[in-house]
Each structure stands twice: as C-alpha cells, then as structure tokens.
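With one protein chain withheld, the remaining protein chains of the complex are depicted in position.
Going by the order they are written in, the chains are A and B; count residues from 1 in each one.
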Amino acid sequence: MTKYAMFGKLVIHALLRRRSRILVALLAVATGATILSGLITIYYDVPRQMGREFRSYGANLLFIPAGSNQMLLADDLARAGGLLPRDKVIGIAPYLYERVKVNEQPLMAAGTIFKEVRNVSPYWHIRGQWPEKADGIVVGAEVAELLKLELGQKITLAVAHASTEKTLTVEGIVRTGGQEENFVFTDLALLQQLLNKEGQLSIAQASIMATEDELTALSRNVAQNVAGVSPRLVKRVTQSEGQVLGKLQALVYLVTIIILLLTLICAATTMMAVVTERRKEIGLKKALGAENSGIIREFLGEGLVLGGLGGAIGTVLGFFFAQAVSLNVFGRAISFQPFIALVAFVVSIGVSGLACLIPVKIAIDVEPAIVLRGE
Amino acid sequence: MMSLLALRDISKIYGSVKALQNINLTVQRGEWLSIMGPSGSGKTTLMNIIGCMDKASGGTAILDGVDISTLNSQGLTAIRRDKIGLVFQQFHLIPYLTALENVMVAQYYHSMPDEQEAMAALERVGLKERAKHLPSQLSGGEQQRVCIARALINYPMLILADEPTGNLDEANESIVLGLFQQLHREGHTIITVTHDPEVAELTERCIILEHGRIADQRKSRPISGAGAGA
Partner (left out) sequence: MFWRMLVGALVRQRRRMLMVALTIALGTSLSTAMLNVMLDVGDKVNRELKAYGANITVIPKSASVLKDLYGIEAGPGAAGQYLAEADLGKIKTIFWAHNIVTFAPFLENKTVLGQGGREVTLVGTWFDHSLELPTGEVAETGVRPLKTWWQVEGGWVKDDDPRGAMVGSLLASSAGLRTGDDFEITPPGGAGKERLTIRGIVSSGGSEDEQIFVPLATAQKLAGLPGKVGRIEVSAITTPENDLARRAAQNPKSLSLKDWETWYCTAYVSAIAYQIEEAVAGSRAKPIRQVAESEGVILQKTQLLMLLITVLSLIGSALGISNLLIAGVMERSREIGLLKALGATDGAILWQNLAEAVAAGIAGGGAGYFSGLGFAQVIGRSVFGSAVAVNAMVIPLVAVLVILVILAGSLPAVRMLLSLRPAEVLHGR
C-alpha cells in the first residue's frame, strides 16, 4: 500500500465511520453553500427581473417624426422596430391623433393598436374590457363623464372633410390620472381609413427592457439608419429607473454580503467544534510520531472532501431556492448559471478547509503528553 | 557498550510544583525496568520525558547517544517516531479505524504502510481474526493488544508502557503481561510504569518514586518461565 492510499484511507474513514458528527458538519457546510449559491443567483438575477417590473412605468422610448415631417410612416416605424433587440422589447404602441366629433361633440381621438397599448402601458385602469374588434372603442374617464357615456353604449364618430359617420361601441373606460382621460381611443386602421391617412402615424411609444445607456445606443442606431424617425428617451422613466434599480441592487448586494459573512462564520464555528473534539486524536498521532504538517494535511483533506460534498449539495439546493424566490416574487423562472455554481462550490471548499485548519493549528502545538494524560 | 538511556539530574517543574527532582537513571539495552510509586509521585511525568512527549526543566537525557533534552519539538517527534513504541493505559486507538488500520497508522507516520507486516504484528498478539474490527467492537484486552502491536510495528529501541494492565481484568492482564515477557526475551528494552507489585515482580529492576525523587531501587528476581502473573 502506498502512502497516498493510506492518506486516502485515513481521510475517508474519518468521514465514513464518524457518521453523526460528519452529518452535522456536512449540514453546516451545505447550509452555508445553499445560502451562498442561492443569494448570488438572486443577486445576479434581480436587476434583470426588477428591470422587467419597472416596465410597468410604461414607455421609455418615443419615436417622433424626424425633422419637419408632420407624420411618422408606419413603414419607417417597422424598420426602426426591426433594429431593436427582439427579446427586450415589451411593446411598441403607435398613435395617430386627430380631432374628431363624437356624438357631435369635438374631441381628440387617438387611433392605436390596443394589444400593444396593453403591453406598453400596463398601468391603464380599464373599466369594461379592451376591444377585440375594430368597432370597439375605449374612452377616457373625463370624456365619459362629459358625454355621459356608459359601457356598451353606441356612439357616432365623424371626422372633418368626410361625409361618412361610423357607429362604434364603448367597450372600455380608461382611468390613468393623466392626459389619456381626455381622449377617445379607436382602432388604428379604422381611424387611418376614415382620415385617408393609411400608413401614417403621429407618434409611437416603445417599452424596452434596457438601461439608459443601452437605450441611448439603441436610439442613436435607429436615428442613423431610419431617416424618417427621431427617437427620444423618456428621461423621467429611464433616469429614475436607473437610480431606483441601482439602489435596489445595492440593497441586495449588501444584504448578500452580510448574510454570507455571518453564515460562513456560522458554518466555520460548527466545523471548528467538530474538529476541536478531536484534540486527543491529534495528540495520539503526534505521539505516534506524526509530523505537524502530516496531521494538518489529513484534517485539510477531510475539510476539503466535506466542503466539496456540502458545497455540491448546497449549490443545487441554493439554485432551487433562487428558483422558488424568482417564481414567487417575479413569476418567472431563472436559468442555471454554471459560473455562480462553480464560485459557490469553490468558496464552500475554501471555507470548510479553513475552518478545519484553525482548530487543528491551535491543537497541534499542544504537547501530546498533556492531551494523552488520563482523564 | 553504551547504555540505551542515561538521565542526569532531570527535574520538571510545573509552576511551583516540583514534579521531578534530580532524577539519575541508566537503562541498559535489553533491560526490563519498572517504575513504581503512589499517585502524584511523578511516574507519568518521567515517562513522558523519556518518551519524548515532554521536555525536562533541567538536566540532560541521552537516548541512544542523542541528547534529547536539547531537541526542539520537531526533533523530538522524529526520535519518538523512530525509536520509541508507546502503550497507554487508555489504549488511545483512533475510533474510526480498524485494528489493522490503527497499526498501519504508525507505519504510515514512520515510513510506509505495509498491510502484510501490520497483519503479522496483529497475528503475533493473537488478533489476526479481529483485524477488521473497529476499536468499539473489541474488548479492553484486545484493544490493549492492538496497542502493543502498534508499538512494535516500527521495531522501536525502547518500549514505554504506561499502566498497560491498569484497565484490564485478570485474564487479559496475564495475556498482555505474557506478551511483554516474550518481548523481553527477544531482547527488547522495556520500561513499564505500574503501581501493581505483581507486575513489578516480573521485571529485572524496579525503581520507586516518591515526591518526584527516586526513593528506592531494587533488583527484581528475573523470571524466565511463561504464565507468570497468574
């Protein structure tokens, strides 16, 4: 038998034949590793997930007609939309504004695509429902109050310089606390057709999951490549988002650091308690002629094996914990990050190795005679 | 031929307590010496100094031509490993290793673990069948025999036994003492600490400690027959 094999045997048997104690140490390491990997994963994932939540503030990028143009062309908008990263775009809502007469009263109308509005402006509070068909409209709360409109009521919509009138149904009444309450919202294609302005828009709102810097880069790209479109950042939304998100991230960061610090110390003290118990064994090995370095190597070996095992268990559990948090808080799953798993694993090994070393270092300078003297 | 061990004016002081005072002692190769004395007379302290597990406060100790009183702890470790075999009253086996492995640990720290040789040592103390058992599965006498096997495995110049039969019943005591007698016949140098006069009777020479001093020294009657101590 080689020396290495004996070393392995010492380490393995110290672990296997002291089951209950090792279980305790393993539990300590695994708890630490779970918290480590879970929190790092959450920390890594929070900005992304929270960024998604911040999109409830609505559009952060506007597309307006470039230069002296009065209108935005739908084709230009489509080309601009094509330049945006598909997976980060929450929605792009086009609007065409025009003065119209509703039940003979002059009002501002906005033609839009309701499906996109829902995505871009989730804060709209709709009484009734979003129209499914082209003959449904949504009216602002102020308009509804002024014209005494109720859900399901039919209205007539007429535009200037056109003889045709349309009869439409009020399907929703919107409350936002802002300008939207003074508008009548119709289907975009319908209004374009009435006004003979096919393919024309006044403005488009886009909601994109991106930081202010990314948005600036995106809008520069759009401005360069699509001549008819001038993109503008909604500073109130982008800047505030950066600021608040930064704080939230700092919060999770600090919390993570403090929890990790305390948990790792906790795991280390347990490891230390388990090793301290073996002072006598250290004394005996010394009496048998073991070098200090040899004993340290053995305990270190045990610590590393424990750390590896606990780290592996904890890394997996931590991922599931982060997954549970993400599902509960954000309703979305997270992807497995091999790098984080690796970091958690390596740190667990390092900490438990260290936790083994400290008490051994203390115990090792004791003369074997003192330890071995009878009880 | 030079004596194996020579102590000159050895003393050991713990704080204000003088555990040993001016001990002079010479042990020849092949000799079986017993140290007797009441509790607190300094037996274990003397034993620890001879076994290189503790350092004397004063005096010189020469073991096999090396002055161990001047060595640092690393040097002491090396001497302990190479020249001394230890047998304890409390056995001190590593609980998570089998009997065989416990013997091999001593080989491992000394040089190279050798399973055959370790097995042979166990066979010699009559424990071949129990080699794969953990200490918790062995009786006290069996544990002590594993201890002796472990002490012998590296061919030490000096075997130190601290109350080797203190925790054993009579049957086991006689087996263990029989082993020591056999070792003595084979020419091993043995020092036994005991308070049992019957054990001391078996040895060639007996010194008696009182209050840290050698109070008496007498020649014991050398016994050559087996089965003594019964």
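Throughout what follows, a contact is a pair of C-beta atoms (placed from the backbone, for glycine too) under 8 Å apart; a residue touches a chain by one contact, two chains touch by 3 or more.
Given the structure is predicted, the values throughout are model-derived calculations rather than measurements.
**Student:** Have a look at A:5, A:162 or A:244 and name the one touching the chain we're not showing.
**Tutor:** Here the residue in touch with the unshown chain is A:244.
**Student:** One chain is left out of this view; which of A:28, A:226 or A:347 touches it in the full complex?
**Tutor:** A:28
**Student:** Which listed residue (A:154, A:235 or A:361) would be found touching the missing chain in the intact complex?
**Tutor:** With A:154, A:235 or A:361 as choices, the missing chain is touched by A:235.
**Student:** So which of A:265, A:342 or A:366 would be touching the chain we can't see?
**Tutor:** A:265
**Student:** From the list B:58, B:95, B:126 or B:178, pick the residue that touches the absent chain.
**Tutor:** Of all options in B:58, B:95, B:126 or B:178, contact with the hidden chain holds for B:95.
**Student:** Write the list of chain A residues that the hidden chain touches.
**Tutor:** Contact residues on chain A toward the absent chain are 20-21, 24-25, 27-28, 31-32, 34-35, 38-39, 42, 46, 50, 53-54, 56-58, 106-108, 121-125, 142-143, 145-146, 175-179, 182, 232-240, 243-244, 247-248, 250-252, 254-255, 258-259, 262-263, 265-267, 269-270, 272-274, 276-277, 321, 324-325, 328-330, 375.
Rule of thumb we're sticking to: only the chains that are shown with their structure count from here on.
**Student:** Just give me the whole-number Å value for how far the CA centre of chain A lies from that of chain B.
**Tutor:** 69
**Student:** Once bound in the complex, which stretches of chain B touch chain A?
**Tutor:** 44, 48, 51, 53-54, 73-74, 77-78, 80-82, 86, 88-90, 92, 94-97, 101, 104-106, 108-110, 112-115, 134, 150, 154
**Student:** Give every residue of chain A touching chain B within the complex, in rising order.
**Tutor:** 1-3, 5-7, 9-10, 13-14, 16-18, 280-281, 284-292, 294, 367-370, 372-375
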